[in-house]
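Structure in structure tokens, see below.
Heads up, one of the protein chains got dropped from this complex, but the rest are sitting where they should.
Naming follows writing order (A, B and C), and every chain is counted from residue 1.
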């Protein structure tokens, strides 16, 4: 998936001279996950460069650049390190179009590796998507595979508004179903690992059904899509697995269509539970599908603790926990 | 209510030499809302003092002080200005006990005026509670009246962990039911305006039933408690109005007891809707009361736009909107 | 255990509080004309002393003296005087309008008019200011419409910002005036980013960043200095030191450093201090700094030494924290009177012409106000619509917001 992400930036930098890429270690080195490798050599160091370790500076400068007319696609090294930039994201990037009545706009993409599963401990594992979905003016995207990652990132760069692009780092190199004790399969062995060349966009705001099913709808995104698929197979529950892809704007139609059919819903995410994005999904599902629901909408999420190092697999909502929720939901 | 808040700090500074108060303009002047007026004169300028305009510095310094053994009770001038301090709150204050396995703790209170209704525009009106409730390690409190404000603030200062204390600024000087065109009633005319002298605590995590009713449960906090009460009276719907007081930890027992009885639930808050705290409440209600629910849990909230200046009363979820939701919920 | 005395916390205090006699004897003011004017490409290291002095042009006799003098014609100076007078009249009218309930809030410039008015004249079309709420002179001196400003203040049906922003948080792209944020200092680093963009695109436009003394404490200020220094961004970094941050005196933000200009020295940024109440000095320094930026010589930090004569905002009452007469004691005088006297000393102005100008300016402002009020004020007349509230959150309204708008019935 990392190659797909790099490819998206490459395609867009070639097409549009206003696209610039910067962040910590993204220049000569190409980023700690190598997402920007080769871009400086190809597009020069004024279009792809290292930034000081100041997330607020990176986002703040990007807001200014976007207001000028550039399209910055910046990297926050880990989503866990976006907090110093939170004011610039929330009070500035997200509000600029509105408060200036469109005189100034802020087309920019903030890429950040997110999520756990790599023994990164408290500060290399967080999934802060709900901190963005609560902020009007932002769009929030979480890809689950290389084909989407490239198409969504291209759509994000082309979008006229600020887009938060969370990259589940656990699936950079291959799909991950939560069975950490099994060998890792690379993307090259997965159909969604075959990334088309050149320019294409996956529109923001459209979910994808990854598995059709009749019994229960699973709402997931990022790494959890693969966990949910594994849980469905392993439990034998005929689950319909929806990959949300974009959290805001949300494809509510896809959700209601599915839950209207299945009458049951399980929501899965890695982030802590209280006020996680699952809460919003749960609220929306019961608001729109109340009379179809045959069981309570369930949430399987990270626990309300910091992401621990040693207890990584106790924390991570793996296929066993998701499977249990599927079975419980079916029993009700 | 402002006097009650001042009184709480006064009581605690007198009782405990480790309580210190600082923030922008809180020293000689006593704060832009005058919440700390007189404290510097009484306790000296090393216990109540002005801070540089650096919210991150204020919270960061307070984390260090708390780790030393003090109990800082700090003011962020407006909740809208807490974002620069968000990293210090989320990554530091909230996590310190956990990550040090209790070697260091962070007993501190971060007070911030929040909410709208004063023509403060986008940056003097926000209700960012959901950005705190999503963060484990924090407690989040929102008082709705002077008696509670004093007791809750005392409990917060005495709490061994960091507490976010959001003060609905619209009700500093009197209850407000959303009828902005009617004269303001001062707290002196309200029973919950009669604040007892001296030390008392209102425990964190306990809700209060402000109006008993049989037909529908309204979950509210802060200013919205008063709006909900007005809506109940005006529509004639026999609503049970629960004042949550503390969002984390939440008094879920009080909620389930009430919804178990009424079978209907309306949630009200000023914050933007998507991923607001109402989403968590809605999710919890349907998870715990699914088989009692006779209608979808409804949310009445601020719109998903920045808080506008001129359209304040279109934005504010006033008694008309809440009343409509009560009636709609009763019809289903 | 220890033979050390107990530690004691230092908490800086202003020299005087209400009831005391104002005292600015600690403010060291060099004579006008005494500070050297370095070459435009001077190395920042070679001019460190400029961060600790004050560049001044107008002397006590209202003459323009020294190496920073001589840049402006009579015509330009008269225009500058008129800009400042207009801003002052504008403030006066809007303060009254606020008291009359025609708007919720206002912030005035009294005493600081020279800074934004003179700075504006150092810029070229296309340059971009990232101002604070106390630089309306950038708009007035740039010829922006007074009516539009007032419509914003009144949040009326012609408010260019559709009622979405607090009064005085203007935005005027075509006038090089970036959308104001209610959050302090966020725009300091944005200005640097804008300037970097100009350099990335090999443009010739420069940016100007603005902050008050108090707000220099924010992290964004640091980020701006780091980025400006690293990428040699074509930006002028302006710090308006008006001695106060609401009720907090400048010593709290400044701490042990001698001046705010000194902050730039640790970054190798050329840093100057200037008499903010001296129109000619402000203009000359702004020109110098802008020229450096435009010649790709990098950023310049400028501290304007001035005094906030009025209240912080209409929500503030300064008599609670500083002597009422402190502004009278301020040693740098009044910028309008100083420029007026200079013009008179030059033989290019007179008391009569000044009186007449005052009347003209006030007429202009009142006429603008009348027009603006005809489009409504905050609680009366035309106003932005509820639809305007839902528009513009995104370029295209997403489904959830459409649903909400429907629910709202608009």
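By our rule, a contact is a pair of C-beta atoms (placed from the backbone, for glycine too) under 8 Å apart; a residue touches a chain by one contact, two chains touch by 3 or more.
Only a predicted model underlies this, so the values are computations on that prediction, with no experimental measurement involved.
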item: Chain not shown, its touching partners among those shown; value: A, B, C
item: Residue in contact with the excluded chain [from B:23, B:137 or B:178]; value: B:137
item: Which of C:220, C:275, C:316 or C:373 contacts the chain that the document leaves out; value: C:220
item: Omitted-chain contact residue, chosen from B:118, B:201 or B:252; value: B:252
item: Chain not shown, touching residues in chain B; value: 18, 20, 46-47, 51-52, 54, 56-57, 60-65, 67-70, 84, 87-88, 91-92, 95-105, 136-137, 139, 160-161, 205, 248-250, 252-253
item: Those residues of chain C which, in the complete complex, touch the missing chain; value: 1-2, 4-12, 44-45, 124-125, 196, 198-200, 202-204, 206, 217-223, 226-234, 251-258, 262-269, 294-296, 298
item: Touch list for chain A against the chain that is not drawn; value: 24-25, 27-29, 32, 45-46, 49-57, 80-81, 83-84, 119-124, 273-274, 303-306, 308-311, 314-315
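Throughout what follows, only the chains that are shown with their structure count from here on.
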item: Numbers and ranges of chain C residues touching at least 2 other chains; value: 162, 164-165, 169, 181-183, 219-220, 393, 400-401
item: Residues of chain B touching at least two other chains; value: 56, 80, 83-84, 122-123, 274, 304-306
